[in-house]
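Moving on to chain A:
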Amino acid sequence: MKALFYPGCSMQKNARPYLDSLQAIREDINLELQEIQDWNCCGATEYMSVHRVAAHALVGRNLALAREQAGDTDLLTAGCSACYLNLAKTDNQMREDAGLKDTVNQALAAGGLEYQPGAMKVRHLLDLVCHDIGYEAVKARVVKPLHGLKVAAYYGCQVVRPDYDGRWDNHEHPTSMDKLLAALGAEPVDWALKTQCCGGHMTVIGPDVAFGLIRRLIHGAQEAGADLVVTLCPMCQLNLDAYQVEMNKHFHTDYRVPVLYFTQLMGLAFGKKAKELGIGKEFVDAAPALSRIQAEAPKVAEAKRKRRPKPGDALPMPGME
Partner candidate 1 sequence: MTDNSKPESQERIGVYVCHCGTNIAGVVDVESVARFAAEDLKDRGVVLARDYTFMCSVAGQELIEQDIHEQQLTRVVVAACSPHLHEKTFRGVCERSGVNPYLSEMASIREHVAWVHTDKAAATAKAKAIVSGTVERVLKNDPLEAIRVPIDAQTLVVGGGIAGIQAALEVAEAGYEVVLVEREASLGGHMAQFDKTFPTLDCAACILTPKMAAAGSHPKIHLFTWSEVEKVEGFVGNYTVTVKKKPRYVDEDVCTGCGICVEKCPVLVVDDKFEAGIGYRKAIYWPFAQAVPNLPVLDPDTCTYYVGGKGGCKACEKFCPTVPNSIKFDQKEERVTLRVGNIVLATGWDLFDARRIPQYGYGRLPNVFTNLELERMCNAAGPTGGKVVMRDGKSTPETVGIVHCVGSRDRTYNRHCSAICCMQSLKTAHLVKERTGAEVYNFYIDIRTPGKEYDEFYQRVLDDGIHFVRGKVAEITDIPFDPAEASRNGAGTLYVQVEDTLAGMQRRIPVDMVVLSAGLEPRRDSAEVGKTFGIACSSNGWFIEKHAKMDPIATMTEGVFIAGCAAGPKDIPASVSQGSAAAARVLNYIRQGELALEPVRASVLAEQCSGCRLCNGLCPFNAISFDAARKVTEINAALCQGCGTCVAACPAGAIQGTGFSNAQLFAQIEGLLRDFSRVPEVV
Partner candidate 2 sequence: MSDSTFEPVIIGFTCNWCSYRAADLAGTARIKYPPNVRLIRVMCSGRIDPTFVLKALSEGADGVLIAGCHPGECHYLEQNYKALRRHRLLQKTLAQFGIEPARVRLTWASAAEGALFAEEIAAMVNEVKALGPLNWPARPLPVATAPAEIPKLSEVAA
Partner candidate 3 sequence: MSKPKFAMYWAASCGGCEIAVLNIDEKVLDLDANFDVAFWPAAMDAKYKDVEAMEDESILVTLFNGSIRTDENEHLAKLLRRKSKILVAFGSCANEGCIPGLANLSPREQIFERAYESPSTENPNHLRPQAACQVPEGTLTLPPLQAVIRTLDQVVEVDYHVPGCPPESHQIAAILDVLIQVVKGEAELPPKGAVLGAGNSTVCDECARKRDVKVIDKLSRIQELPQLNTTDCLLEQGLLCAGPATRSGCNSRCPNVGAPCIGCYGAAPGVLDQGARLMTAIASVVDANEPEAIDRVLNGIPDPAGSFYRFSLAHSLLRANREALAEEP
């Protein structure tokens, strides 16, 4: 499968391991990524609220370039949630608002470009892997299953909301990455903080607020029994990993929950070397957690025989299908 690829700034720098691991597994999942030539900044989270038209024109240029270079594909993917959301947002708002479409296209015309909304299908990398490549295809490539590794799938906020084209199963409690990790042999833990805030840029603006949020996530993952947190967004990874150290200092705690990208775990399961996947560059060392990977799948305890309930016994729970 071929898709245009918008790497964004993070993947070039702090989220380099995300890019490296993606490069490492690309062929295994038969994903051909063609980087947009001459792409520019996506405007990050803030620009949209500072100058709406300029922000959309900025993103519109990337969309226009993508369309121009796309050839026979109309897929455009990004690994960073903010990049993905901005691309999807501009495409959507140009679709909804004909005035904006015209203004953006006027701006693009200055550079000899034009973009018709809807011409590219903007998809997050995780969405492509889960829904287009599919769990079965991923499973088929697994050579070293991640048996025994308990993982907390953490989605963050931007990939699931506002979800213009209804790609995600549930905005509050998505399960796509959980299923992907299960396909790799890992054991996803059930936790309720999957889409809660990582602090975003509050780490810079108001660190106290951010630390509280980071602690809640890290503590929650640990409480849920996770060996590590798996993420799909450079911002989330940065906050939970690099700022975990800061947070520990702030609260006098000693959390050590490593945070990796889902592509890194895919690489491990596909038998790639840790170094090739950028593992080891994280602030919180992932090695102890990864050492828990077992050769065999853990045995599932057999369900207890049913006993006739007596008054005062626990009430049955509703089943989750």
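If you want to know what made the cut, all candidates are chains of the complex that A comes from, given by their letters.
By definition in this document, a contact is a pair of C-beta atoms (placed from the backbone, for glycine too) under 8 Å apart; a residue touches a chain by one contact, two chains touch by 3 or more; residues count from 1.
Please read these numbers as outputs of a predicted model, since none were measured by experiment.
Put simply, of 1, 2 or 3, the chain that touches chain A in this complex is 1.
Within the complex formed with candidate 1, the residues of chain A that make contact are 170, 172-173, 190, 192-193, 212, 215-216, 220, 223, 306, 308-309, 311-320.
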